[in-house]
Structure formats: structure tokens, C-alpha cells
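Please find one structure pasted underneath; my questions will follow.
All protein chains of the complex are present and in place, except for one that has been dropped.
Here is chain A:
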Amino acid sequence: MLDKAIIIENLSKMYKNNRGIHDINLEIDRGEIFGFLGPNGAGKTTTMKIMVGLMKADKGDVILNGYRISKDYEKAMKKVGCIVESVNPFSYLTAYENMKLCGRFNNDVDGARIDECLEITGLIKYKNEKIKHYSLGMKQRIGIAMAILSNPEVLILDEPLNGLDVEGMVEMRKLILNLSEQHKTTFFISSHLIHDIELTCNKVGILYNGKLLGVDSTHNILKNYSSLENYYLSEVI
């Protein structure tokens, strides 16, 4: 098994308004929970979109589980689950039907696994309800259920706590820690909830104006700073 679950090499993408990301290099070991911090517009979502193939990079590449997304997209994404920007399930389908669509890409996913994921995310009671009747938090939960459905080795989650209530946030944090400990699942999580990143992630990177300013373990950061917030402010100001 490869030690590096995610490798980002010289990743650049510029928009017409001259914003974007510049030369991002990053390596994330298997089983790590990486927190991607940055203000709005820093380029977090752009990076994640390129990582899952929703956007093409101007330069550079991403290697997931040893496969380059530019060359072996299917193999690279085979064991990857993701939520990017927002969760958009098909509103005219039920939660179960949406999960079934995801499951068709993987032979190991059956009805029992779908139910298990809906149970984990607390949606089992509503599995036959159409998504158009779901609240924002429930949509976020279905997104998480879809992301973990195929027992992925890598989970790329853009603002996974969006729309979740306090209870949901705590459950989500537990789920992340549990998957990381028991299944060595690698996480790449973006969030602007700095406290939550501090509690969940064991490695943190700060993206500012499209540039990766610093990457360090949460343990090291908290040895030198009283909180992750102080470290963040020291890096960006």
C-alpha cells in the first residue's frame, strides 16, 4: 500500500479575473486528516474541484492513491469519495434512489450497505422521501452518506459541516475520527470553522491568495501557538 494517499504537484489554475491558485505542492499520508484552511476566495474549492476532476488545471497534477487524475481518472477516483462546494443530489429521487445511483459504480455496494450509510448519517427513517423535501442539513447528510458509500480510502470534503446542527457536527467529527482510526481513511477537509479543524485534523495547511503558506501537524502548531486561530493569524497577517 502506498504511503502517500494524496500528492499535489505544482498545481496552478488562473481565472480571467486573475484569481486562482499558484504552484500548490502538498503530500498527505495515508490515514491523515488534513485540514485545508483559508479565507473565502483563497482557492480551496478550486483546488478541490481540480482534485476530483471537475476542473482542469492550467499546470500541475494530482495523484490520488498512486494514480494521476489527468491520465488515470477512473483508477484515481475508484476509492475516493467527495463533497465539493455543495451537495446536489437529484431532487426528484429519494435518498435511497440517489444512493443507488452512486452504488452502481461499485460492485461491493448493495442494499444493506446503502442502509448502513443512511443509518450512520441518521437518514434511514427518511430513505424513501424525495430529496426535494429535505432540509439543508439533511442534504448535507445525504452527501456524506454518498461520499462514504463505497468505503473510500480517500475522502475529499469541502465544508462538510455546512448546514449541520451542533449534534450533526459532533457526529460528523466522530465519524471522521472513527474512519481514520479504524479504516485508515485519508481525509482532505476544507472548512472555515477553525475550531473544528483544530479538533478534527492532525495536519493543517493554510491557503491564502491562492498560495499555500504553510503545512504542519496540528500537534506541532499547538506546541508553538496557543490555538490554531493564532497560528492562522500569524501566517496570513
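What to note about this one:
As a convention for this text, contacts are C-beta pairs under 8 Å (C-beta built on N, C-alpha and C of every residue); 3 or more make two chains touch, one makes a residue touch a chain; residues count from 1.
Criterion: contacts and distances are computed from a predicted model.
Name of the non-displayed chain as stated in its UniProt record, restricted to "Phenolic acid decarboxylase subunit D", "GntR family transcriptional regulator", "Xanthine dehydrogenase family protein subunit M" or "ABC transporter permease subunit": "ABC transporter permease subunit". Touch with the chain omitted from the figure is made, among A:Glu9, A:Glu27, A:Asp61 or A:Glu97, by A:Glu97. From the options A:Lys49, A:Lys127, A:Arg141 or A:Lys203, the residue with contact to the unseen chain in the full assembly is A:Lys49. In the complete complex, the residue from A:Ser86, A:Asn151 or A:Asn230 that touches the missing chain is A:Ser86. Those residues of chain A that touch the chain absent from the view are 49, 52-56, 73-75, 77-78, 80, 82, 84-86, 88-93, 97-98, 100-102, 104-107, 146.
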